[in-house]
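Structure, as structure tokens:
With one protein chain withheld, the remaining protein chains of the complex are depicted in position.
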């Protein structure tokens, strides 16, 4: 039961990040295989790094090809859809926000289940969430969203910490996951809508 | 017998990608250790990612240092050779094409041998083929070849699918590998020569 809820969240995050990658490909006028490659990077990149560092190999998408299939289908849907050029960046950012919140929560849950301490669990949650998008942006030669002044890593951090705290308080995993996803998405959404940001090094003085 | 044919193809791909990396280093006027680092990245990068995700550790070049040796020798040969500046990009692209076809075929074969399904095998073949060159281009701050409008990921995909189909039809591994390499190289060569490309998102409308 918990497993299947986790599974659904994982698939939703995979699809959201795949759409963000495919939209990045569309902004670079790539061909259909470029769409697939760029959709797969954020969709499975972060979870791959997480599985590798905790030694959970073969990684999650090797034995269950539905992750790869979902990402490819999402890429094809974007390829055959039409978007006004101006709206693509906007949709990309919101899809990325959904993937970010989902993967931060899931990465933290998987890490704790695997027996790591809370500090490493938070770090792995953030890593799962930000790595894929970072690879996508680096390949596209764009400034990674994680580096932008808007709140980004902070949102992943909020989701991860929310999960760890909920878990310590004995909250069932499904509810803890829901709380974490909502917390992460809310923080990121506020960042996007109000162009909200934490004080940065430059604005301090 | 099959093993040794696979081994020779692997060494050929390693050398071809190492030359492409060293040529990229020469275009940046790097010193000799820069050549070695940039030759090693594409030469062993893709296979390293493949081995990591399927859990085949230590990765292929740890216990057999001939891969590293071949890449270093290729880097040194390029360093001590002379090229007309204009021709370097051209040779780089052709060497990259050879490595691409060889590594796509080999990556697919290794993946199937390791017991993955055909979808994941194709994905790992493409990953093995494109990752190394992508890292090389990102370090050099160039637009990755995989993002260019020319057919690139498509060629790796053609090689991988050719191998999977030949394998399903019961073709012996050596012949399947040869077919896959030729298919992948032919598609990429057409892309380079005729500046051939698939319809992209931008040209669709």
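When the chains are written out, they are named A and B in that same order, and each has its own residue count from 1.
One rule holds in what follows: a residue touches a chain if its C-beta (ideal position, glycine included) is under 8 Å from a C-beta of that chain, and two chains touch if they have at least 3 such contacts.
The shown structure was predicted, so the numbers you read here are calculated from the model rather than taken from an experiment.
S.K.: Quick one: say which of A:62, A:78 or A:146 touches the chain that got left out.
M.R.: A:146
S.K.: In the full complex, which of B:6, B:25 or B:106 touches the chain missing from this view?
M.R.: Here the residue in touch with the unshown chain is B:25.
S.K.: What chain B residues would touch the chain not displayed?
M.R.: Considering the whole complex, chain B reaches the absent chain at 25-26, 28-37, 40, 48, 52, 57-59, 61-62, 65, 68-69, 79, 82, 138-141.
S.K.: Going by the touch rule given at the top, which residues of chain A touch the chain that is not shown?
M.R.: 52-55, 57, 116-117, 119-120, 123, 126, 130, 134, 138, 143-144, 146-147, 149, 151-154, 157, 197-203, 205
Note that in this section only the chains that are shown with their structure count from here on.
S.K.: Between chain A and chain B, tell me the centre distance in angstrom, where each centre is the average of that chain's C-alpha atoms.
M.R.: Roughly 29 Å, centre to centre.
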